[in-house]
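Take a look at the following structure, please.
This part shows chain A:
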Amino acid sequence: MTTPLVGYLLVAALLFAVGLAGALTRRNAILVLIGIELMLNAANLNLIAFWRYGPHPEALTGMMFAIFSIAVAAAEAAVGLGLVIQIHRHAQTTDLDQMNRMKG
Partner candidate 1 sequence: MLGEGILKGLAETAKNFAGSFVSEDRLTTVEYPEQRIPTAEAARVFPFLVYDGTDWEKGLRCVACQICEKECPPKCIYIEKSKDKKPDYVGKMQIYPARFDIDVSVCMSCQICVEVCPFEAIKMDTEFELSTSDRFGGLLFDREQLAKSNEHYHKIHPTEASEVDARLAEEKAKVEAKAKAAAAAAAAKAAAPAASVTAPVKSESTPAAGAPKAAEAAAAKPMAQTTTAAKAADAALNAPAAPSGKPAPASTEPPKTAAPDAGSKTSGE
Partner candidate 2 sequence: MSFVFWLVAALTVAGGLAAVLLKNLVHCALALTVAFAGLAMLFLQLDAQFAGFAQILVYIGAVAILVVFAILLTRSSETPKGAGIFSRTWGAGLVIAAAVFAVIGWAVLQSGAGLPHETGVPSVSVQQIGNALMGRYVLPLEIVALLLTAALIGAVIVAMHEKDGAK
């Protein structure tokens, strides 16, 4: 393993930025969720990388954090997509620019 930790951190940062850009710039609500998933994954990569290169890998802290993060992300995706479907049913659109009213 010759790749330094910096490599993983940079990739994670790039992925996070890509996810953030997607979440902030796309119109479609599902795409925003995809962006958020990417950001969560970038964070996971960071956690795993720090676990691998950290001083106490046998303590499994980073790994555990990542595993719990994966589980939480799954829950987040389920609820988020449920919300998107409900909004779509309500407003007949998933375009976030058009969702500018609080009252249906």
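With respect to how the candidates were assembled, all candidates are chains of the complex that A comes from, given by their letters.
Keep this in mind: a residue touches a chain if its C-beta (ideal position, glycine included) is under 8 Å from a C-beta of that chain, and two chains touch if they have at least 3 such contacts; residues count from 1.
Computed from a predicted model, the values in this text were never measured in an experiment.
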Statement: Candidates 1 or 2 all belong to the complex; chain A touches number 2
Message: List the residues on chain A that touch candidate 2 in their complex, please.
response: 1-11, 13-28, 30-31, 33-35, 37-38, 41, 44-45, 48-49, 51-54, 57-58, 60, 63-64, 66-68, 70-79, 81-86, 88-89, 92-97
